[in-house]
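The other protein chains are all here in position, but one chain of the complex has been omitted.
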Amino acid sequence: MATYDELAGHSIERLAALSDGIFGVAMTLLLLELHVPPHETITSEGALVHALSAMAPQLIVYLMSFMTLGIFWVGQQTQLSHLSRSDRHLTWIHLVFLFAITLMPFSTRLLAEFVAFRTALLAYWLNIVLLGGLLFASWRRAKGTGFIVASLSEDAQAAICRRIVFAQALYAFAASLCVFTTTCSIIVLVLIQLTYAIAPSFGRVRTRPATPTAPPPA
Amino acid sequence: MATYDELAGHSIERLAALSDGIFGVAMTLLLLELHVPPHETITSEGALVHALSAMAPQLIVYLMSFMTLGIFWVGQQTQLSHLSRSDRHLTWIHLVFLFAITLMPFSTRLLAEFVAFRTALLAYWLNIVLLGGLLFASWRRAKGTGFIVASLSEDAQAAICRRIVFAQALYAFAASLCVFTTTCSIIVLVLIQLTYAIAPSFGRVRTRPATPTAPPPA
Amino acid sequence: MATYDELAGHSIERLAALSDGIFGVAMTLLLLELHVPPHETITSEGALVHALSAMAPQLIVYLMSFMTLGIFWVGQQTQLSHLSRSDRHLTWIHLVFLFAITLMPFSTRLLAEFVAFRTALLAYWLNIVLLGGLLFASWRRAKGTGFIVASLSEDAQAAICRRIVFAQALYAFAASLCVFTTTCSIIVLVLIQLTYAIAPSFGRVRTRPATPTAPPPA
Partner (left out) sequence: MATYDELAGHSIERLAALSDGIFGVAMTLLLLELHVPPHETITSEGALVHALSAMAPQLIVYLMSFMTLGIFWVGQQTQLSHLSRSDRHLTWIHLVFLFAITLMPFSTRLLAEFVAFRTALLAYWLNIVLLGGLLFASWRRAKGTGFIVASLSEDAQAAICRRIVFAQALYAFAASLCVFTTTCSIIVLVLIQLTYAIAPSFGRVRTRPATPTAPPPA
């Protein structure tokens, strides 16, 4: 009687393809709300430069959200590329994860519009917590069901969990700074994300100085 | 003379890729209409919390539609992953299925806007009936043409049909409750979908309590 | 010196993936302009039914455009699945083809808005001519460069060309009927597309009555 559930949702490839579609649309839609200044208010080059400069804070929020989506895309890809297969429950954890991804353009617009409101910042942070929690649940489920490829060492498996928890602790710290000002939180959030996107490079060079450019084994 | 029709539309891979693209866009567009409250009406944190809370019913309709799309995505994936190939007619059944998927954001906005109108609820339900009917037709066609992979047992093949019919019966029951109120229908629809997304897990644990986490054979 | 051009644009897989992305977005965006009736004008179930019925002509134009996109998606897929590789020029023919695909939502909105204007109908038809012409050019180029897989017979190769020319002749006939009324053109266009999407099934049954459901060789 439970046959359908055993047949459904096995394909990692299609889950990856749907995820790439949703991430691709969400990443592009982020900037859809970045409107060109209305033509009738712009009468000179100077006015246009000024209008574009006034959009800089908005652009930083969009860049931050793009980095957030990029970080979670890399995180999800890393998980999926180490799974041998999926089942319905793991697939549904990822579908809810993708729902949280589609919420991101809304959270981003909310924060871009209400940049000084703690409510907007906390809503944005809750979105990040939801994303991290679902990736964590996905890895736990994959571990419990034995879907993780055998070639991945216990140590490496633990590293993926540790990473999520550590990142969420940093995000929570950044969000808590909004008791002072939301600007403070946003600056720390951007710094955390830049660290995730760029900094590990220095870390790696330091820990393996002899062969900094050698590729890890494929 | 009929050569073109024999050449066209064979690729399951491209049908899957187009489907993932359309599902990805439709799932992300669902929330595009979730507008940030207008800035000029919000003067305090309390007002923003209040404005966001007022969006909760809308958010539930979007979540329900995301689950609907997720359920039909899993359903279509399950079919496609058990087909050896396609032909033009099967491809066109899926193209019409995808057209019904692109109608979903419209049906969802209609229901979110007219949540107390039976007409909106029935339009939403008709969209679900169309999706289920096309998946059913697809499986019949695949059976008739011998495109189903040989490794799938007769029993498993029947399970896929049974699942569609059973789900549609539940949806029809939920829709019929709108003779009382549409709220009643929506609550039952959400419960059905949560059951499809979450509950089978309990079912499986109950029927195979000895090895609840053992993976089904790949 | 010409090395870059020899390196670039070889991948059929990525061309197919980009095409599926663009078709997926274009197919979903078609309906983005299908707006829910404004809430303040609707005071009863009857008014909502009436408002939705009034959208039927628009919906037919969208359905026609979805079928057009579906027909050209199947046509392009059929070509790409019979190519062993690509080069920069073939890739660029397909990029221009995809540009014409992105014009389709505009042409469709134009026709849906100005359904009685010959200019709108001819603009729509020109879009179809452009699509057909580019698919024709693509096949000619593939033939000239020897990119067509060896397993495809000369007869089958000719069938792909013949199909494009025949379909374009029918579309031109339908468009020419706008000297009477545009409604006449639209009806014939829809009938042609229904024939391409559905009717070949009867044709095949007629030509091979003994084994109507036997699969063609994979």
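Read from first to last, the chains carry the letters A, B and C; within each, the first residue is number 1.
The rule is simple: contacts are C-beta pairs under 8 Å (C-beta built on N, C-alpha and C of every residue); 3 or more make two chains touch, one makes a residue touch a chain.
The shown structure was predicted, so the numbers you read here are calculated from the model rather than taken from an experiment.
Peer 1: Considering the complete complex, identify which of A:7, A:27 or A:178 is in touch with the unshown chain.
Peer 2: A:27
Peer 1: In the whole complex, what residues of chain C lie against the chain that is missing from view?
Peer 2: 1-11, 14, 17-18, 20-22, 24-26, 29, 84-85, 87-89, 91-92, 95, 98-99, 102-103, 105-106, 109-110, 113-114, 117-120, 123, 144-147
Peer 1: Considering the entire assembly, which residues of chain A contact the chain that has been omitted?
Peer 2: Looking at chain A, the ones touching the missing chain are residues 16-17, 20-21, 23-25, 27-32, 34, 36, 39, 42, 45, 48-49, 52, 63, 66, 70, 73-75, 77-78, 80-82, 152, 155-156, 159-160, 162-163, 197-198, 200-201, 203-204, 207-208, 213-216, 218.
Peer 1: Even though one chain is hidden, which residues of chain B still touch it in the full complex?
Peer 2: Chain B touches the missing chain through residues 21, 24-25.
Just so it is clear, only the chains that are shown with their structure count from here on.
Peer 1: Compare the contact pairs of A-B with each of A-C or B-C and report the one sharing over half of them by residue number.
Peer 2: Among A-C or B-C, the interface that shares over half of its contact pairs with A-B is B-C.
Peer 1: Centroid from C-alpha atoms only, then distance chain B to chain C, rounded to Å. What do you get?
Peer 2: Centre separation, chain B to chain C: 25 Å.
Peer 1: Between chain A and chain C, what's the gap in Å when you average each chain's C-alpha atoms?
Peer 2: The answer is 36 Å.
Peer 1: Touching at least two other chains at once: which residues of chain C meet that condition?
Peer 2: 21, 24-25
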